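Okay, here's the structure, questions in a sec.
Apart from one protein chain that is not included, each protein chain of the complex appears where it belongs.
Right, chain A next:
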């Protein structure tokens, strides 16, 4: 630790309270901006698949006729489509005179609203889709199923899906749809049987990292697979339900989740404002360290790295997505968040270690290597998440329908990676708690010795204790608030009231910006407060009368700036202290 002390120690109570008030006001500002100016972060659109008849389904055998892509409306919203609709019998929940192979479920987004054709915009940034599958039982068999106990445990079925994703823009010809991706995937559905239908849990179909086009269309063909067991009713005769020309009605419903354009705009603006600010503070901070007449120490370097990672997080490269089709944006967003968190966690460990005043190995060597045991856990966890991220999101760049959870080996790898990441995360927090406790006890024992020390040494120790306690309280405050917001947000969003009135106060937006603002303010504050102070010379003058103590002070300084090389000084100091 720098013997010069940091700005925090040298600030007068008045100045400190002014600074803290400013930061607090900034925090409230973040909250208010989120509450009043941000719309909901995401919006959903639920679309039910329209069944189209694929007349060529059987002709295609052998001959390589390209599958038709079915779309539903032209760019003016008129139902000009190549889709010959199959209508389910409203009465019996069956489809007549159609073979399963001929049915293609067509989806087209966005849906027309208020008599206007809507388009998707690049502001929407991301789009993910969730598929729900339901088999509606015809009344013929419902009667018999009425008295059956409900099947509480779900049965899983692998169902092959042939999915095609295509896009269309206003300047394209009506019938031209550009294929983006095509996949034949086996999806695992967990289905529950109730008296009226077989309801399957939602599954994630695909996720796009950019919404670059105006209209998207999806075609899904269901493949064949056995589901007999799920319909294995106790009553044998209950199976007499379908005639060969009838099909049970299978409904596919897709829910699309987009980021709202308003959220994207506000978010871009917020980041664009924060980026130069953090950059400025970071440059100022590093400038101060460079101007010191000594080498920078580990804690200062880590703090600088934290500043860089925050700058990376804030750097508004997202503006580019409005022009270019950057599919890797989600991956990039996840990566830089990962970098920020790993450096933040490393910073906490190093900060604790550097405030441990004792003659053990931690403070002996001011090198990141001495923290390998602690930092290793963080980096192992991050590495695991990186592997998971790359093999999931990375693969999705080439195949949007890919999910690491679909294949057995992928499932195992993902589970293993997440488990290791969780374990190392837990290990890390355990270690951090242990270290904080140890440092806290250490400092408390030093505190009890304070009255017996001379003023010089007392000021030095008081400084360390103050710095440590300040950051600890601040960090705990931020972490607790983040967790509280996270919990409240999760509870808050599940509520849905009847006839929901428009509210002008958006809690989820407020929590989001608050957490974002809080960690920005945290890093800025830590960089300001823990930047080396230039005031030390004037303070040292106060103690000039006591020459011997001044020498001792210098000794402490040199010891702490060049730790490890002056082991003997440390021992000397310890014995002196004991004699005092």
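Note that in this section a residue touches a chain if its C-beta (ideal position, glycine included) is under 8 Å from a C-beta of that chain, and two chains touch if they have at least 3 such contacts; residues count from 1.
Throughout what follows, contacts and distances are computed from a predicted model.
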Not counting the visible chains, the remaining one has a UniProt entry; which protein name from "Protein Wnt", "Cytochrome c oxidase subunit 3", "cyclin-dependent kinase" or "Queuine tRNA-ribosyltransferase accessory subunit 2" does it give? "Protein Wnt"
Chain not shown: contacting residue from A:183, A:262, A:376 or A:463: A:262
Options A:104, A:159, A:329 or A:459, residue touching the unrepresented chain: A:159
Check the options A:16, A:57, A:181 or A:202 and report the residue that touches the missing chain. A:202
Check each of A:56, A:82 or A:100 against the chain that is not shown and name the one that touches it. A:100
Interface residues of chain A toward the undisplayed chain are 39-48, 50, 72-73, 77, 79, 85, 87, 90-91, 99-100, 108, 110-116, 118, 121, 123, 128, 130, 132, 134-136, 139, 142, 157, 159, 195-197, 202, 204, 207, 222, 224-228, 231, 236-237, 239-244, 246-248, 250, 253, 255, 257-258, 260-262, 265, 333-334, 337-338, 385, 388-389, 486, 489-490, 493-494, 496, 498-500, 502
